[in-house]
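Every protein chain of the complex appears in place save one, which is left out.
What follows is chain A.
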Amino acid sequence: MIIYTNEGNPLGLQLLMLAKFAKRSVQVQLVNLNDAKFKDLLILPTLELDDGLRLFSPAAVAKYLLADEGQLRDEWLEWATTLLAPALAHHMAVGHRADPNALPVLNALVKKLDDCLKASPYLAGDKLTAADIAVWSLLAPDGTLKGAQNLDSLHGWYNRVKALPEVQQVLAEQPLKDLSFNALQQSNRYGGLHHVPLKRLSLADSGKLLAETASTVADTVTDEELAAAGAAFTYTAHKDVPQQRTVLPKAGERNVLITSALPYVNNVPHLGNIIGCVLSADIFARYSRCAGYNTLLICGTDEYGTATENKALAENLTPREICDKYFELHNSIYRWFGIGFDYFGRTTTQEQTDIVQEAFKDVHKAGYIITESVEQLLCQKCDRFLADRFVEGTCPHPGCGYGDARGDQCDKCGKLVTATELIRPRCKVCNTAPILRSSDQLFIDLPKAEPRLREWVDKSENGWTHNAKVITRAWLREGLKPRCITRDLKWGIPVPHSGFEKKVFYVWFDAPFGYVSMTKRYTKEYQQWWQPAKGTEVELFQFMAKDNVPFHSVVWPSVLLAINKGHTLVSHIMATEYLNYEDGKFSKSRGIGVFGNDAQETGIPADVWRFYLASARPEGQDSSFSWNDLGARNNSELLNNLGNFVNRALVFCEKNFNSTVPEVVATEEEFILLALVNRELRGYINSLEKAKLRDGIRHLLAISRHGNGYMQTQQPWVLLKGSDEQKQRAATIIALCANIACLLANLLFPYMPATARTLFAQLNAKQTPLNAEKPLATVLLPAGHKIGKPAPLFAKLEQSFIDELKEKYGGTQASKAAADVQSQSSAADLEQAVQAQAEKVRELKASTKDKAVWQPEVSKLLDLKKQLEEAKKSAVSAPASVAAPSNGAQSVQALEKAVQAQGEKVRNLKGSTKDKSVWQPEVNVLLDLKKQLEAAQKAAKAAPAAAAPPVASVDAGKVKALEDKLNQQAEKVRTLKAAGDVAVWKPELDILLGLKNELAALTGAPPAGGQAKSKGKKKK
């Protein structure tokens, strides 16, 4: 039999005991329910019998494994699962789930047990039954009965059960200290048992039997932990290790090479990029240096490619100048965020050219290069071959069909796309359809490298994040294809191969080598990092967002394996999921979200940004950036928890002990606190060793929370006014808190370096290395140490300020830019844009229910509408010359706009409420407007020439056809409405409105609207 359970789950103990009493052998397998492999498991622990039957209820297991022992036993079994277990789960809950009612309920429950055991030796009579096992196994973890009073019968029974040889054997395999009811939170997908309400007992108050909740956590501290905490809490002076100028790997030591995915030079990085790559890498690198590993952090900008060429054209600069300009921008943003690269380089260096060209020659010599004639998309209008990113079209992958897929990758399904496979391709610049031309290109033969790659992946992927494994496996499952590594461009590294002199390398063969070339810029000895000598182990950690995984796990390793010169291959791919902005997506191309320079402008310190981003890091699943969350975390975690603890400790020390740290005369209280701190410290180290930065913060904050709790219960401010003995106690408390503050400064350093430095200055202390082998708190500030001047570390972020920021950065960058040039864009252009966008949204909504897909488009639409409104306002104040020539058309147009606005209003209302009385009046207004519009249109038609002189070029037949369609649709809507149901006619009404908009575009807009026109027609 197999028991599937999660770490620390107390119910696993019950299954082990039952199996032992039933004399069945059983294996335990620890699982994580988030793991796709275990998606079929509902509740942990689950027992899998040898015939495959799975039982997740311990009571059911008891009844199945053991013989029938009577109804009384069954009642107790049910009592244990449905009353005792939830009460214990509530009792152990902390934070927002803490439940003050749990203790009285639990007291009543143990009272009942005690009463029962007064009458009989075991719960169900004279003999031990499964009921005793069930109840005992629930009371044993977390030391529930520790410190309980007046429960002699229960205690007697507890000890009798514990002494049974079967129980002793189980406890030898499964120590009690590893179990806690808190682990139930991960035992199912319902968040444990917190949703089970505690039954309000009508029993009289059972009195105080169990010890209070607050001390329950402390009660779980074992004697070994106390002893270890006490032994470690001593002072050893740390020698200053001289910093080497150039870090190089050393044989026999831990050498950590860290890279962050190279940001593309043209884009201003947004918060998602920053936490996904550079900031994560920086935090990890800082930790790694603190832990004493030889650490090198390398990053830089990726500069070659069409996008740069284009940008250069647009800004009338050379590509080199563009790169220089944007490189500085990147550099300054990262510097502001306090990213401490050992070297931040660029790909446009001679070193890069040398390394890439040499690598190419090696790969070619090894026989991994094939030449093939490729069909490429040529835009005749722009007169050039289109790079992948400059083609858009419909995603060719079955089941996706996303309309705006790029030529290299589809934003929606995330799959790679070959530009020529796009359905209905179009040039991103001029929107015309490109044609196919063939030219010779070089390919890297990935299928040939595949066997070696598989072998390497099998043994390396253990250190990768889950998503990196999944993505890589998906690639390998589909089988590798040769990938083109050259392009017909000028801005790139020339291909050193005869016949290809005019071509350059594509990003796949260029950018990854940037890591190597930048290291070469850092030191001439770069090969020690990238091709280390035998005996020197270099661990390569690469940080990136998940869309970058294939380049780092498949393409580049294949190239390096093909070269076969002992290159350092990635051992840890640290891929994050995506960070969303409020509710939508961050997107460089669409300009949604907070960008690096915005963060700077907010006036919120870089360290707070670092802290927030790290604590919202999308580890394991997507997460969202939210202004409110940023404010809340700053105020509750940094200010009230961490800042408060540190400041109180230091101010007490300053005011009452003349800024001199007193001596710690530790009692049990102090050792318990140290033991709890050590638990979190171990968690912190374990998390950071695996680059789980978000978990690391959690442990760090837990330490200051323990500290706050300790200070709150000990109340040194009271003791200070008491007897000498009490003053002595106060001195110990303050000294211990100051030491913990110093520990916190060390732990905080990777996340908030500037704050940590301030804190070190206030402590008048230096950073001490972290001991990852033995994570135990030591004395950092010995008695007699003089501290500096304490001051608050953090400032409160007021809600009004947060609201202001939310408002300010609510729109997209594009719309911010648009606002600047608004005067240039006429209302008519905007209207077309609104219509086109509305059409797109409708189609998207119809095709998918996935809000993530259409939400950004809807936001865009709303934005455009806002702009339109403003443009209209300004147009009203503009000279009337525009309006004069076409009076009739104008009024039609105005009415149409009114209809549209009203229609939107009705749609919104209907979406937000089901209360007909709310939206009915608005619907009436809408219908009224429509009638007016119809009349106005008729009138306008009667005078077509006068109405719309600029529209003369519009195909009259098209207008006619559209009008007919519109009439038909209107008729349909009318009949449907007569029949009743809103749900029925609403979609049709939408179609009708769409048609009206099209008509408006045809008749009301200047001839420049050709695009929208043809688009509208194509869609039919």
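Rule of thumb we're sticking to: a contact is a pair of C-beta atoms (placed from the backbone, for glycine too) under 8 Å apart; a residue touches a chain by one contact, two chains touch by 3 or more; residues count from 1.
Here is the rule we go by: contacts and distances are computed from a predicted model.
Q: Can you tell which of "BET3 family protein", "Mannose-1-phosphate guanyltransferase", "Multifunctional methyltransferase subunit TRM112-like protein" or "Eukaryotic translation elongation factor 1 epsilon-1" UniProt lists for the chain that's not drawn?
A: Hidden chain identified via UniProt as "Eukaryotic translation elongation factor 1 epsilon-1".
Q: Using the definition of touch stated at the top, determine which of A:Lys162, A:Lys199 or A:Lys381 touches the missing chain.
A: The one listed residue touching the chain not shown is A:Lys199.
Q: For the chain that's not shown, point to the residue among A:Gly8, A:Pro45, A:Pro86 or A:Gly272 touching it.
A: Only one listed residue reaches the unshown chain, and that is A:Pro86.
Q: Hey, which chain A residues sit against the chain that's not shown?
A: 42-43, 53, 55-57, 59-61, 63-64, 71, 74-75, 78-79, 81-83, 86, 108, 112, 188-191, 193, 195-197, 199-203, 976, 979-981, 983-984
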